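Okay, so here's the structure we're looking at.
Of the protein chains in this complex, one is absent; all others appear in place.
We call the chains A, B and C, going by the order they appear; numbering starts again at 1 in every chain.
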Amino acid sequence: MNATPDPEAPVDAAFVRRWLDAAAAAMDRESARLTELDSPIGDADHGTNMRRGFLAARTAVEQDPPETPGGVLVLVGRTLISTVGGASGPLYGTLLRRAGKELGEEQAVSAARLRDALRAGVDGVAALGGAGPEDKTMLDALLPALDALTGALDAGGGAADALAAASAAADEGAKATTPLRARKGRASYLGERSVGHQDPGATSSALLITALAETARGDV
Amino acid sequence: MNATPDPEAPVDAAFVRRWLDAAAAAMDRESARLTELDSPIGDADHGTNMRRGFLAARTAVEQDPPETPGGVLVLVGRTLISTVGGASGPLYGTLLRRAGKELGEEQAVSAARLRDALRAGVDGVAALGGAGPEDKTMLDALLPALDALTGALDAGGGAADALAAASAAADEGAKATTPLRARKGRASYLGERSVGHQDPGATSSALLITALAETARGDV
Amino acid sequence: MKMLINVAENVVADALRGFAAAHPELTVDVERRVIVRRGAPYEGKVGLVSGGGSGHEPLHGGFVGKGMLDAACPGEVFTSPVPDQMVRAAAAVDSGAGVLFIVKNYTGDVLNFQMAAELAEDEGVQVVSVLVDDDVAVTDSLYTAGRRGTGATLFIEKIAGAAAEEGAPLDRVAALARQVNAASRTFGVALSACSTPAKGGPTFDLPEGELELGVGIHGEPGRERRAMMTSGEIADVTVEAVVSDLNPDGPVLVLVNGMGATPLLELYGFNAEVQRALAERRVPVARTLVGNYVTSLDMAGASVTICQVDEELLRLWDAPVSTPGLRWGC
Partner (left out) sequence: MKMLINVAENVVADALRGFAAAHPELTVDVERRVIVRRGAPYEGKVGLVSGGGSGHEPLHGGFVGKGMLDAACPGEVFTSPVPDQMVRAAAAVDSGAGVLFIVKNYTGDVLNFQMAAELAEDEGVQVVSVLVDDDVAVTDSLYTAGRRGTGATLFIEKIAGAAAEEGAPLDRVAALARQVNAASRTFGVALSACSTPAKGGPTFDLPEGELELGVGIHGEPGRERRAMMTSGEIADVTVEAVVSDLNPDGPVLVLVNGMGATPLLELYGFNAEVQRALAERRVPVARTLVGNYVTSLDMAGASVTICQVDEELLRLWDAPVSTPGLRWGC
């Protein structure tokens, strides 16, 4: 592990573990709100699901900490798949597993590689769930986040700023799901009645990206 | 049937049928209240039970009208037994069947004979249900009514006045069940918690006696 | 309170029509309200008849069939049936070997079955009645109508039914029924009141945060109200009530019975706590039945019944039964 992180390759296993702690804390804290969002257009379990999964992932990583950022992400993804269930378990599990696999054995990676990993993960979510933009799913937070991250990095921004931009975009994206009519997942059964409610999965995605930005900023 | 009723023997089959109409109307009208009284200390069916039974009894008597007052009472009692169920069915059925049997084949009877009939009926209720005074049952309306009727007749009162006194006593008796603790029927399961509620059966008894007084007064 | 009904007056008649359609293997007289096992009377077999107010389904109609009841008489909701029904049922199931009336101890049931027994005997049917009074929540029976009949009814109908199916004579079937009753205790808890169609709303108020201990199955309030407890605490109170009253010194049957609206998921979880509470009191469990068997319309809550069994009772409990509500071994 790097005592003084390489500014060019700031993302190591410790970074991902700090992110995991922040993410797990966010899921724990926001569990009731996520479940509340999942009530009018879902089955009132999203907060419980995410909380259970991320607490389990943190325990798994603490018990047998992988040494690479990719290794941590893969283990988190696998733990989510094994403990969450529901739609979000396989989807978030795939997101993180694919992202981790993209990083391979690398010990520390740049923000650009993290962006590649996120892209691989998001592609995995889209392929598995078959959803696209504006279907009122977690992709409506993840895709804007990916775009913002890419844009900021392309414009020469640093990791922390780029992730802050991604976090803002994810937040925006989550909020923008409110007027949408759901076409995937449980909310789609409601048809027009799904309009007017913010998507719980997009909301949890925004929380995860925000945790990432906080980690980069050194807040956690 | 008597066009001009004998003042000494005012109770003929037509009288009992007028009483039945008044009683059925009262049960129909007061059904909700009786069920309401049966909620806190019973099973919320007394009004429905009484309404069902008395409407059936009226129909039965209309279809095949007996020619004696006793015959009408026996038919009403039998119909109650066959249509009410619950505790009140056999008890009220017995009350009226025994009363009717007491009158035998007599075509028209005096108020004193009516009192005898009521006494026989009340004895039947006590024997069947095993309740006594202050057990918080229909007997707490019926026994005072019987006493008042007897008292008024012994004092030389006319039928209408004596029955009016009986009606007032039944009403009093029903109201006086409120502070009692039930020792019979469903309300007894509540123990101390049965205190503070008026007994539904005593209330319906008072209504039946009141219908009798109204009939004697010629109000119906 | 919304209900899946047409009009309150027709609830029982509608249910009987729907029951008849679902159970062509039974003879349902919708008009006269008698449910009879097809093929009855069975040569030489004692006929078992029970009945009571509706609203406790599957009790009793759902327990008519091989190895259990021969006939059931459903009354109006929470109102005991009228004698005519039991007289008709007795006539329909009597093979000459006599008829057992299984009567839950409520004033209404007792009086109506008593009248029916007299009338049936007038018609030449030999009738023996047994009273079910297993509910320990009713304590000072000198000042009450006595203990209520609740969950033990299922044990009695099953075990007496198995004996009758094997050809046991009337006095033996009645003795077994009384033995089961004497060996059974029940205690019930409500988390919500039920709503009767006639009333159209809850029969009593039970505020959020409170529960009612010692309830019966007719929407009557219980004897005591307490602050809401966990499943484990409720199991302790309930098991303590039945065990301390029965003091079993051998294996018991356990019925963890749902009142109607409590999900099976919760009922199974409650059973885990009931088993723990029994184990802590060193009561060995021979068999456990979990489900909605003796219900109280849409009341939320549960009751626990235990019945101490010897080898013979256990054998009769395990014997084949084939009814809409209880079925095994055939």
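The rule is simple: contacts are C-beta pairs under 8 Å (C-beta built on N, C-alpha and C of every residue); 3 or more make two chains touch, one makes a residue touch a chain.
Because the structure is a prediction, the values reported are computed rather than measured.
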- Taking the complete complex into account, tell me which visible chains touch the one left out. A, C
- Query: Looking at A:11, A:26 or A:84, which makes contact with the chain not pictured?
  - Reply: A:84
- Query: When the complex is taken as a whole, what residues of chain A touch the one chain not shown?
  - Reply: 35-36, 39-45, 47-49, 52, 81-91, 128-129, 181, 183-186, 188-191, 193
- Task: Write the list of chain C residues that the hidden chain touches.
- Result: 1-7, 10-12, 14-19, 21-22, 54-55, 57-58, 62, 77, 191-192, 208-209, 211, 228, 230-232, 234, 256, 260-275, 285, 288-290, 292, 295, 297-298, 300-302, 322, 327-328, 330
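Here is the rule we use: only the chains that are shown with their structure count from here on.
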- Which word fits the touch map of the chains here: line, ring, star, complete or other? other
- By CA centroid distance, what chain is farthest from chain C? A
- Where the centres are mean C-alpha positions, what is the separation of chain A from chain C, in Å? 54
- Task: Could you put a whole-Å number on the gap between the CA centroids of chain A and chain B?
- Result: 76
